[in-house]
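Omission of a single protein chain aside, the complex is shown with its protein chains in their original locations.
So that you can tell them apart, the chains are marked A and B in the order they are listed, and the count of residues begins at 1 in each.
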Amino acid sequence: MQYLRIARRKAWRIGLLVALAALVAPSAFALSADEIIERMEDNQTHPTSYIEGEMVITDRFGDRVSTFFAHTEGDDRFLVEFTSRDEEGQRVLRRNDDLYLYYPDARETIRLTGSALRDSLLGSDISYEDMTGGRGLAEDYKFELLGEETVDDRRCYKIELTARGTNVAYPKQIYWVDSEDFVLRKSEQYARAGRKLKVTEVLETMEQDGYIFPARIRITDQTRRSSGTEMILHQVDIGVDLPRGVFSLEQLTW
Amino acid sequence: MITVTDVHKEYIDGETHVRALRGVSLEIDEAEFLSIAGPSGSGKTTLLNIIGCIDTADSGSVEIDGAPVNGSSKRSLVEIRRAKIGFVFQNFNLIPVLTAYENVAMALALMGTPESEIRERTMKLLREVGLSGMEDRRPAKLSGGQQQRVAVARALVKDPIIVLADEPTANLDSETGESILKLMEDINRKRGTTFVFSTHDQMVMDYAYRLCRLHDGLIESDEVRRSA
Partner (left out) sequence: MTVFKSSRTGHHRTYAGLRMLAVLAAKNLTRYRRRTLITVSAIAFGVAIFIGMASMLDGLIAEGDRNLVRYETASAAITGTGYWDEREQYPLDITVADVDAVVSALEDGDIAAAPRVGFRGELIVHYDPYPEDGSVHLNMYGIDPERDARVFHLADALIEGQFLDPGEHGILISAWLAERLGAEVGYPVTITTRTRDGFHQILDMDIVGIYETPNPTVDRSAIYMPLDIADFYLEMRGAVTAIHLALPEPVPGAADLQPVRAALERAGVNLTESPAAGDGGPQSSAIELLSFDEMTAEFAAAMELQDAAFAVVLLLLGVIAVVGISNTMLMAVLEREREIGMMRALGMRNGEIRSMFVFESAGIGLIGAAIGLLLGAALVWYLTAHGIDYSAVLADVEMDFRFDGVLYGVWSPRTMITAAVGAAVLAGAVALLPVRRILRRGISDSLRQH
């Protein structure tokens, strides 16, 4: 009789331990917010690429389509050139933290600094500011894993990003990172007082050389109705040989 | 009192080169009543202008009261004309906006004569030329003869040493012209003012006491016609 009592107590304690383990286990083997973001960023970073695509800007007057091609290198270099008629030949060059615009008609090169970075690219919902940064979200934001949610039939990690300092434009963002392929499926940008500014959704993805790319992205301005920008990528080549001096200033005005 | 010695004068008239005086010599005494006659182009107006210091001779000399004039500056010539020489023109040349009195008085005002004296002398002279009562009339309201009388009064009011009259009767009918000549003759006798006319009018020539004929820039003849 005494033996049974002791066994029961032990079982109880073991049961408790198991139960606790069961609770803790998913976390112990699951990823942290930092790790999720890191994997997401790894997926986004490639040595070089060549991209062809188009931007559809919608406002209350209708749609405007601008086609482009771009070369990228790493996180912080790209050259975009527009090929649609209205902005043909216009270029945007990024080298590290510097952004340059080139207008062929005026033969003018402008370096964007300060408040000029807040202007939007061709009137879209993407600002020049949005095109800079990217040195690693971890430097600028603190991450908090809020849980998991389904976005478009995909299970995603929901992570809240809070600005560490004042050198970013969005004080708060929420990311939904796909738990399988770590593609950023959806993000929301917030203003300082907590109002939602923008929602960015990935509508389609495509795979190339082991990388998964968003093929169609939709950005909607939450302060306006019927206003949004859609980015569609038609072709993505990874690891291409970039043309010589493609990111030089001389090439910019060529 | 006026001595002209070997005076030459040339001028350009359009395309032609005119030698108006080619060595004229002349002496004019006080109280002379002299006429310089000749056809047009003979140089008589030029001679008159040189005597009157309106023009200067190219060579030769002109002396007025012993003082040479030919080398003088334009300024001094002006002063001489102002004080010593009176003119009477064939076109009267009165200032139309001034009355008869004002036209005459102007000659004195130019010399800085005091107001009261101007009045006295002007009125006296207007009476002398037979225009009392007409002082306030403008030239437009005066006949040709009356205008010329005003001109004579103007020439005389400053008591000049010489009065030069260039064809004074040319724009007057013979009767009026004669009355003007008579007037000048009267004044010449009463005041002893020297009168020199230039003319190609026979009547004027007949009136003169002395007649110089000019032809082609030279004095052809110089004779005393009649005496006072």
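Simple rule for what comes next: contacts are C-beta pairs under 8 Å (C-beta built on N, C-alpha and C of every residue); 3 or more make two chains touch, one makes a residue touch a chain.
What you are looking at is a predicted structure, and each value in this text was computed from that prediction instead of being measured.
Student: Among B:Met106, B:Met134, B:Ile161 or B:Met205, which residue is in touch with the absent chain?
Tutor: Touches the omitted chain: B:Met106.
Student: Per the definition of touch given earlier, which of B:Ala31, B:Leu98 or B:Met134 contacts the omitted chain?
Tutor: In the complete complex, the chain left out is touched by residue B:Leu98.
Student: Against the chain that's been left off, what residues of chain A make contact? List them.
Tutor: Spelled out for chain A, the touching residues are 60, 114-115, 118, 163, 166-171, 189-193, 195, 197, 223-226.
Student: Using the document's contact rule, name the residues of chain B that touch the chain not shown here.
Tutor: Residues of chain B in touch with the missing chain: 45-46, 49, 52, 54-55, 75, 78-83, 85, 87, 89, 91, 93, 95-99, 101-102, 105-115, 118, 135-136, 154.
Basically, only the chains that are shown with their structure count from here on.
Student: Please tell me the distance, in whole Å, between the geometric centres of chain A and chain B computed from their C-alpha atoms.
Tutor: It comes to 115 Å between the two C-alpha centres.
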